[in-house]
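What follows is a structure written as structure tokens; I'll ask about it next.
And then subunit A:
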Amino acid sequence: MLAQLAAEFPDFWPEWSIPYWLMSILRVVGGLVAVLLPAGGIVYLFLFKMMSFMQSRLGPMEAGPYGSMQLLAEVGKWMQKEDLAPENADLRIYRMAPLIVLVSTFLLIVVVPFGPQAWFTNFETGIFYALAVGSVSVLGILIAGWSSANKYSLLGGLRAGGQLIAYELPMVLATLGVVIQAESMNLNRIIEVQNTGEIFGIGWFGNPFIITQFVGFLIFMIAVQAELTQAPFDMPIAESELVSGYMTEYSGFRFLIFFIAEFATAGVFSFIAAALFLGGWGVPFEWFGWDNLGDVAWWMNFVGPVIMFTKMFALVGVIMWVRFSYPRFREDQLQTFAWKVLIPLALANTAVTAILKVVL
Partner candidate 1 sequence: MAPLSDDTTIKDGPSTDAPAALPGDGLREGIIDNLRSHIGEAIVDTKITPNDDLWIRVSTEAWLTAGQALKNAGFTYFCFLSGLDWMPSPYGTGEEDPDDEPKEPDTEIVQGYTGGETRFQVFARLTDLNRHVGVTIKADVPDDRLVMESWSHLFAGANWHERECHEMYGIGFDNHPDLRNMYLPGDFEGYPLRKDFPLLARMVKPWPGIVDVEPMPAEDEAESPVDDKGDES
Partner candidate 2 sequence: MPKVPGLIKGLGVTAGILGKTLKNGADTVQYPHEKEAPPIRARGVIALHEENCTACMLCSRSCPDWCIYIEGHKQLAPARRAGGKPRQVNHLDRFDIDYALCMYCGICVEVCPFDALFWSPEYEYSEPKIADLLHDKAKLGEWMETVPEAPELEAGAGK
């Protein structure tokens, strides 16, 4: 019965249309899931468990089995807390700042494809858009730092501003290599190229750009680490010097938003990195005899997200692993590293890619 249904399903798939309102609801729900699920998963898996295990302890164990409900308990705690604001704070924008940071995360998820048809929007210039709205969070952080009327917050906000802008550039340049190789800025197209491509005639594994663009991948991940302000680049937060920097004055619900945004953004950036360098939602098309995006079977819309989430968690795992192992740089060392090492390297990478693209 089920097998029969499954066999017949592809036939009516193209005609199977969803009304616009349902589509909209699906997208909103999907967006919430794609942002909040990674955030929750990352916090539980990495922040609560992996970090604890790396420090030879168990982490939260009381709320739910193996402490799995701990995050919900924390959310409950934060919701109950008083919404505090410093006396001299610029209240309106002070309250707005966490939302701006969170909104930028939601804006980012819009272009991430989870399957051949499972996307929110299919921009032709998807990666350009992603890099552009990725910087919106800087505004939120700067606003938070300035409006808190706290010197630590101000220093943290300024550091964050300088750092995020400095690392935007290597990130853009690192993606440039991918864009040159894929000849497209559409993320779904980039994924398609990776899964249909071949390296020196071997197409069995596709062509995930992590192999040909390894330097670009490294630069991208370092830049992501800095964008996310995770150690060793966490000086805007720097709890031991700036007492959490721009987040110092936030409490309760607003802190929760910052907190969610931090880990949701880690997830979304890892989604993008997975799409750019790890072949995204796809499996090498050759395995199933697909030629292009149009051929991909319908079930990839359901398997794709699973693959995406797996890759995302793997990447976030590396980000968190680094975070829990390294001390942080100093602000000027970080800028030096960005401008004197990463950017020249990324430029060279782009140039080499471009030359090879033309030559080969």
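Note that in this section contacts are C-beta pairs under 8 Å (C-beta built on N, C-alpha and C of every residue); 3 or more make two chains touch, one makes a residue touch a chain; residues count from 1.
On the choice of candidates, all candidates are chains of the complex that A comes from, given by their letters.
Everything quoted here is computed from the prediction, not taken from an experiment.
Only one option in 1 or 2 touches subunit A in this complex, and it is number 2.
Residues of subunit A that touch candidate 2 in their complex: 50, 52-58, 61, 321-322, 324-326.
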